[in-house]
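Of the protein chains in this complex, one is absent; all others appear in place.
Right after this comes subunit A.
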Amino acid sequence: MSLSQPKMSVAELKERHLAATDTLNNLKQRLNHTRRSLLDTDLAGYARSQGKSPVTFGPTDLVCCRTLQGHTGKVYSLDWTSERNRIVSASQDGRLIVWNALTRQKIHAIKLPCAWVMATAFSPTGQSITCGGLDSVCSIFNLNSATDKDGNLPVSRTLCGHKGYISSCQYVPDEDTHLITGSGDQTCVLWDITTGLKTSVFGGEFQSGHTADVLSISINESNSRMFASGSCDTTARLWDTRMASRAVRTFHGHEGDVNSVKLFPDGNRFGTGSEDGTCRLFDIRTGHQLQVYCQKHSDNETPPVTSITFSISGRLLFAGYTNGDCYVWDTLLAKVVLNLGSLQDSHEGRISCLGLAADGSALCTGSWDTNLKIWAFGGHRRMI
């Protein structure tokens, strides 16, 4: 079968390509300029103008109240259940562990078919967990199923189809039947777990999307049709699961890989953490970058941000860095109000993942030192 010939000559095509590139660059510049003109303030400037002062912690307010020991390799990913106190963690040791964070007990220890796991998540009911990594597939485990003769939980479903590693995964809230993955193949996929098939592919060869590996995704709890993704192409994108053909919006600003994205608790904003050492807060409706969170560390460096999450009100932004710091930012005033990495009982290595308990009462950090730690407020609480 022969290819049909395009009508243009090579020279005409090249000219059209040049013209299209010029038009695009011109539009990008105009967009940048118009956006900048609309940034009459940032969040910190606005909060200061309203007389807000930074959150202040006493020396024993936020403390490490549990250390979960058991992995024999770096911890790469963790997720809390949406109720009770369980956490699932994934490690370089090729295992998932399901913990009762309150008692520190290990409820399940799952030896994975592929040891190179990078991401894990709990299902909304807490009855299943999923994980994925360099094998490019998402494995689902039903925690209620019987173990095999070796004492291992069998894989109950495998989601195949990505052409690159799975960097992140999250179940769609309120249903154990769908999940979203982000991948090194530059796409995000919405899966139907019941059939094992892809419902939608976001980006990729035939559609507009990320132009480099997707490193992180975060689904909007208030509107589960919406999710954000972060990528090595330095952008974050917002997607509507009903429209896979293109992102709703692309957010520029970072100067390095976007390693972590997290929807803000009110569902109208999202945060990002990047290789460029900064975190940013973006507004979904307007597309504006509301705040940059950047501070040099004690060694005068700005190490990459590995992961972020917000406290349940959004007032605190937790950011883990490659140098072992875990800054607690006052989101409104863009000030670092605490460094969990400098507290007693802090991790001895990079913090690779973070997650907030469902009721917001505790933060879990996972580290390359093989441990997970639980942090909670043990001081005197004042009610307004």
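Points to keep in mind about this one:
The criterion applied here is as follows: contacts are C-beta pairs under 8 Å (C-beta built on N, C-alpha and C of every residue); 3 or more make two chains touch, one makes a residue touch a chain; residues count from 1.
The definition used in the following text is that contacts and distances are computed from a predicted model.
Between the names "BPL/LPL catalytic domain-containing protein", "Dolichol phosphate-mannose biosynthesis regulatory protein", "G protein gamma domain-containing protein" or "Adenylyl-sulfate kinase", the one given in UniProt for the chain missing from this structure view is "G protein gamma domain-containing protein". Within the complete assembly, A:286 is the residue of A:145, A:158, A:194 or A:286 that touches the hidden chain. Residue A:106 is the one among A:106, A:163 or A:296 that touches the chain missing from this view. Even with one chain removed from view, subunit A keeps its contact list with that chain: residues 3, 5-6, 8, 10, 13-14, 16-17, 20-21, 23-24, 27-28, 30-31, 34-35, 38-43, 45-47, 50, 52, 55-58, 61-62, 65-72, 85, 93, 95, 97, 102-106, 109, 208, 246, 249, 264-266, 268-269, 281, 283, 285-288, 290, 311-316, 331-332, 345, 359-363, 374, 376-384.
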